[in-house]
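Sharing a structure, written as structure tokens. Questions coming.
Omission of a single protein chain aside, the complex is shown with its protein chains in their original locations.
== chain A ==
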């Protein structure tokens, strides 16, 4: 391998020409441009060869760092399998194939430009079309000349590796419900607008001026236009009301459905039999406003996925070893007893026993802890672990869907729809509301029946029409819709508006420990100096320069060593040694799963695991990761690295603990119990050694005691608990990257705002209540006139939009203002 021309500089802060990351460690100079790694340079080379350097002109430093990119050429070999290709492509004929890739790295205009100019890189690509919001690109190519594997390789060569996983293969049809709502809204809007025109003369008594012919024509046109509204736009309300009545409950849609029916049939009677003008325009307006409210509540985050299961992370195919050949088979065909090969950076797809090779498994998908663990031959490796290092051979013990982790999804918690045991505020009110309205209507009917029966009917219908809870029905969607947007701006993304109402009732908060309370980015590091083999004698220190037991030279050598490694522990030592000038050393040998080795000034320096550097175990501080440093086989000391607690997490737990119960769940052993108790106080219930199913059962146990539980977790092993709790929040460092199925996704950077969000969920309930008060006032005014039989179409046509609009304005303004006051937003609007 030719040596890259590296020049180690002390803290050169020049950003990489490709990805814009500051080249702290090294700079590769190439064509008068600086690159942070060979990967970035490679991408630049490919682009400049093909005259595509305009990529760098559109947005500044548009690339992604290629440091961690895998360079294995054969990792996409499974894309040659015909079965898999058939499942992945959108369309295929004799010549062309169309396929849609998800590429999470799409982030700027340059990305769009490059991916839409793919045909300049390879003439067999016909076109690429980017959907920026959904981070997808549709590529059309000639499969005769270019295989799917080569296409994917080309994409990953220019830094845009598509995400391909099992759920792409078992694709489910995407629901088109929100599209239907827009159609219904469009129809309602069209009919409403036209009906308003035809009803306008009535409002000003202009019909007399125009003559009877027009009045007659306008009324019949109104009937015609109301048909699509009644039979198409309003159908969701009938269905929902019917379902609710079947379950012997009254939800918000029951009074709405009653109102719609009364409006329609009473207007039909008025126009066809009584020769009056009817309320058809009010009906159109009602549906139009209601559907707008419904649409407003449906804020969707296209790039986020709230219902991912393990399939979204598992590979599409695995390499199976048969007698004398390697064969790529789809994961779904993998059976117990099969022998498989897992290469560097590949995921172990099923619980298996290691047969051959050095397993060095990174379980960060599962637990959130990214430091890999070493597994010996004969040991069981759980599905979901990622191999780092050389290829290993395994024998499958359980099928992919039955493993230690994936078995979770067979639990009944995942079979049923998530419980809606908590009734929403509006549904609880609507029961009483409907009863009261019907009572008033019948009272008015009986009162008038003694004097004038026709007035009685008029008063009866007028009460039902005027109290039709349009304003009432709009309070909830607009308040929750606004709250959803406020939270979304604050990087707290909710699956739907119902989650807010559930958040308001939370009385128990359960945190996962690894990856949620602790973060690898906030790791603490200590260096223990070992004089001889009798024990650790010197003090620990965590900042270089304070208590120097390492010489400057040793530090700079270590710095240069860890610089050349991508291991998470190396990265942490590297950042701990920030500011230390790297020494000019030769090539460092990295042995995966063991450590680093360097010959420096003809002495052997080893940095790595205890066994590797020849340390004895009994002196070691337990509970974290250790990296040992030895010189010529003699132990000099060790680094003690612990995942630190997230910044500000104590105040979050403290704040939440004031009014709610707090529990911790951890998959680790309880060696950190005392440590955590010291930080968080004695009131917190801590549970250790919890497997994925234990966590689920723990939540189940809590909810049996009528607790409303909020679970905050991050790894796939929390998926069961997230599912079973009332609200499950998945915490993630990069929102688009990884999160198990949950009700909400939260950017880890805003976890300090969690108590504020919980409070605001309560506030939004108060806003809903206040706007209910507002719309009840309108209803009282309406009823006052209605029982006297004084309601006219004009009166309805004015009161109805007025009440709706004022409720919309009230909820929008108050939600945004209160969010601003509580510091959840920077500006009011």
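What we mean here is this: a residue touches a chain if its C-beta (ideal position, glycine included) is under 8 Å from a C-beta of that chain, and two chains touch if they have at least 3 such contacts; residues count from 1.
Going forward, contacts and distances are computed from a predicted model.
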{"item": "Complex member absent from the view - protein name from UniProt, among \"GvpL/GvpF family gas vesicle protein\", \"NADH-quinone oxidoreductase subunit F\", \"Nucleoside ABC transporter ATP-binding protein\" or \"Cytochrome oxidase maturation protein, cbb3-type\"", "value": "\"Cytochrome oxidase maturation protein, cbb3-type\""}
{"item": "Option from A:112, A:331 or A:519 whose C-beta touches the chain left out", "value": "A:112"}
{"item": "Residue of A:27, A:130 or A:290 in touch with the missing chain, whole complex considered", "value": "A:130"}
{"item": "Per the touch definition above, residue among A:65, A:124, A:194 or A:240 touching the missing chain", "value": "A:194"}
{"item": "Contacts of chain A with the absent chain, listed as residue ranges", "value": "51-52, 54, 58, 109, 112-113, 116-117, 120, 130-134, 179, 182-183, 186-187, 190, 193-194, 197, 210-211, 213-214, 217, 221"}
